[in-house]
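Every protein chain of the complex appears in place save one, which is left out.
In order of appearance the chains are A, B and C, and numbering begins at 1 in each one.
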């Protein structure tokens, strides 16, 4: 990743292929997960990000290693886009001790302190106050870092959302809020859960600049994120991006999808972030079929290796069950 | 009270004097309460409404007996304006068995089922979802009733506020929200607690028509409430009124008022709802000094009688302590 | 003789909901995804088609808001059933439940009645990890003004809602998420009222009283079967109601067996098991032949992997060990 400071996208061939590579990695990784779920290798809730890859990938371009990320239970994409290894994430999906959370969390609770990746949160809206606090800590410590918080449009109905908007705006905290508006919260369409479905307006009312972007277009997302992150980094206070996107798969593996038409899904698929960006790359001559194929092979290898790693990884011994409930080093934190 | 249906104020001499009488009753009642507090007849928290009387009195004009009211811990004014007897309220302040809540609640928890007065709520923002539910019940039962919910501007920061706005607007429920914006939540000035201190905007963003009114002017308040209640009653969904007002006294009897200047209080007192309306009545010749004096005597008698009643009222026997925790008539509710 | 039929726990809940709405037009169901989606655990599948979206009311993600709206609607003459997907999410609504629903009758000197039913899923066993697997029934059982029940059987799941809806006070119903697929018998018609307040003796025995509820009942019965092969005769009590607790059934059993093992999926410290153990120890002090045993969840946020989740929660093995301890075997 290039330094994000100037707030603009430099769409070199190299950068474009990198964007595609990351999206394809997420796609391939998650398709594998779906398969592994039917094989009962992965259990619990599995929420796929398929269709929404442009968001995590685009936004992460605007973030630096020192920035922090807070995500949701639908966070495989964010973890991978952030650069957490596919093997660590896959091992976590298996619940193995080599997983990014030692297997404790599974699909919904991926953490990585090294990447400042603060979850993984299975309480809708629960990550928002956390992001506010991380940003508050940065501000109080005089650190020029951004905290980026992802959440769905469903979360915007929760009280914690509004409280967080207010705190961030009131205290001018360096938070970049990214609402991934995929139109549904489980089976509830946005128009059936918000009297005013314009989510950006619910941030703007707190005096926070709020942008709406096409979340199926990775370059648009990156551009919006760079602009917003630049402002946040400059100390201008929080920024909000509402990204219009869509999930191609069911909410979780338990969802019978009674609430939407297949045709609607098909329509959106035509605008899929991978398919569309690939087409653009080819149409403009930025990339050739062989580039795409090379990336395909590359990500397949990564995903294959991740599965091999996860399969071979050890289980946490049962004796360690109560490990990490409390710190063993009481009184010893830095 | 005249039928409120036409949504306009008819300021006859009779009506004007009635407005003044009600405001003066609240004022006199609460001044007595402050005195009784120093005598330790009233204990716990006592939140006085002095300075804000125009709000309860003005809004209640727009409500019918079948309408419901939800208020806060600063609700003596609402209770009296609703027509609950001063004696029942005073006995409640004493904690006597003849109090409006059998003495169980005290100052913060006045209830009266007969007047559809649903408290009295000492959780800031806690009454808002309740009001939404009362209105939902009316709508589902096809009843043309209004639920009027009072709360302070401090409550607007709570998640429950935003959730309630959304539910009421989404389901087009017959609620009249009245935010009594007195500028402070305990010692916190609005500008220090809301990034956007325009409270009406926080309702309007949900698509709810929101009015701002001079809460020191009882006629303005009545007019706004009549307009809003008419729309609500007509099935147009919820309405919101932000009433700019001021409390002349400390937040509660424990408050040292470190957070505001005496001069600010004095400025507002000049615009006091009683003083100003009285002056207007005299200036326009609508009333004479003798009318005012008659009202003064009248309310003094009511308050005096209330104190006598409360003093004489019995204490709840200790044996009744666990009464009314659960219904004695399990399974027997209508 | 009443004809019997076999249905799942999920179907029992659904039938109970359907019956309640058909019987009383004041009854409606409200919660996240109860309508179009059919319920997070599919309990209300098909009901929106039958009763319409007014009465099978999808809500926004606003646990405090819609639970509070349920309280208000109950005050306003309706009989709402509020569904909270999982007990972990109910933490967002506790203010409304504890500060308002549970206190209103008393604070108002008896004027206000809140005939609200709140249903929620609870418990572990589905590998949903630390934010979806807890058992906080004991918190609700601590609160005066609430009634709390937890059907462990298909028949109780079918019957308890009826009684809950008759109650003029707020009733919280916990449905253990691991039970929804269980099958069991219910009568083909009628006779569905269940006494919410009484525990049920699911197995009579002489040697030890195993006291449990909800998702742990099956485990207790499994343990009892194995123990029986060893010649240990366990009495298994299903509490059904966890507030109030049915002292009489518990104490009568312990007076007979002189030994008690409590099985509770809640964490041990300060859980419901503590209350039951304390009561037995206080009120059967002179009868007990051994200390009351508690088999509870290990004090850890429930972890995701199957083997750790299993190790963290009560299992038949642990129950048997505890029974052996009370019998000094």
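Heads up, the rule we're going with is that contacts are C-beta pairs under 8 Å (C-beta built on N, C-alpha and C of every residue); 3 or more make two chains touch, one makes a residue touch a chain.
Just so you know, these numbers come straight off a predicted model, no measurement behind them.
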Residue in contact with the excluded chain [from A:49, A:111 or A:277]: A:111
From C:145, C:184 or C:316, residue that would touch the chain that is not displayed: C:145
Among B:155, B:170 or B:205, residue touching the chain not depicted: B:155
Residue, one of C:4, C:22, C:188 or C:278, that touches the chain absent here: C:278
Residues from subunit B at the interface with the omitted partner, ascending: 43-45, 95-96, 103-106, 108-109, 121-126, 154-155, 157-160, 185-189, 192-194, 255-256, 258-259, 315-316, 318, 321-322, 325
Footprint left on subunit A by the chain that the document does not show: 68, 99-105, 109, 111-113, 118-121, 123, 126, 128-138, 140-141, 147, 159-160, 163-164, 166-167, 170, 323-327, 329-333
Interface residues of subunit C (partner: the chain not displayed): 64, 88-89, 91-92, 94-95, 98-99, 102-103, 106-107, 129-131, 138-139, 141-145, 243, 245, 266-267, 269-275, 277-278, 281-283, 285, 288, 290-294, 299-301, 303
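Just so we're on the same page, only the chains that are shown with their structure count from here on.
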Farthest chain relative to subunit C (centres taken as mean CA coordinates): B
Distance between the centres, which are taken as Cα means, of subunit B and subunit A, whole angstrom: 46
Centre distance in Å when subunit A and subunit C are each reduced to the mean of their C-alpha atoms: 36
Subunit C, residues touching no fewer than two other chains: 59-60, 62, 64-65
Residues of subunit B whose C-beta touches two or more other chains: 159-160, 163, 166, 170
